[in-house]
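Here the complex is missing one protein chain, while the rest keep their positions.
Presenting chain A:
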Amino acid sequence: MAASFDYFEHVADIGVIGIGDTLAEAFVGGAQGLFNVMVDIDQVDGTRCIDITCSAFDIQELYIEWLNTLLSEADINGMAFCRFTIDQLTENTLHGHAFGETIDAIKHHIKTEVKGATYSMLSIEKVNDNFVVKCVVDV
C-alpha cells in the first residue's frame, strides 16, 4: 500500500494518523494528513519542491520535527504542500522533499491553520504489516 492518512477525535484540536508499509511511508501519510487539515491537498499542484532535513534526539521527536519543519517551510515560502518523499530516515535524522505551490485561498479551499504538531497522543507502532504514527496537531 502507499502512504495514507486518517484522523482521530480530540476535544480541542485534531488527531492525525499516518499509515504506510514502511516507517517512512507512515511519516509521509502523517504529513499528508497534516496538510489536509489546512487545505484540500487534492487541489494543490506539486510544481515546486522544497528540500527538508531534520534531526532529533529520538524517532518520536524526529516525527514531530518532520511535521513542524514542513509547517515552517510552507509558511516561510507561502506555500501549500500536497506530496512528500523521504529518501533517508534513521532514528535521529531525516532527509526528504515536500512538493506544492503558492497557497491560493480559493483554489486550495483553505480550512484551519495548524499552529504546531504536538507530543500529545504521540505513538509510533507496527500494527500487523503496517506502520502507524499518531499525534495531535494544535489548531
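Keep this in mind: a residue touches a chain if its C-beta (ideal position, glycine included) is under 8 Å from a C-beta of that chain, and two chains touch if they have at least 3 such contacts; residues count from 1.
In this text, contacts and distances are computed from a predicted model.
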Among "Nickel import system ATP-binding protein NikD", "NADH:ubiquinone oxidoreductase", "ABC transporter permease subunit" or "tRNA-splicing ligase RtcB", the UniProt name of the subunit that does not appear here: "tRNA-splicing ligase RtcB"
Absent chain, residues of chain A that touch it: 7, 9-14, 38-39, 56-57, 61, 64-65, 68, 71-72, 75-76, 78, 80, 103, 105, 110-113, 115-116, 118-120, 122, 138-139
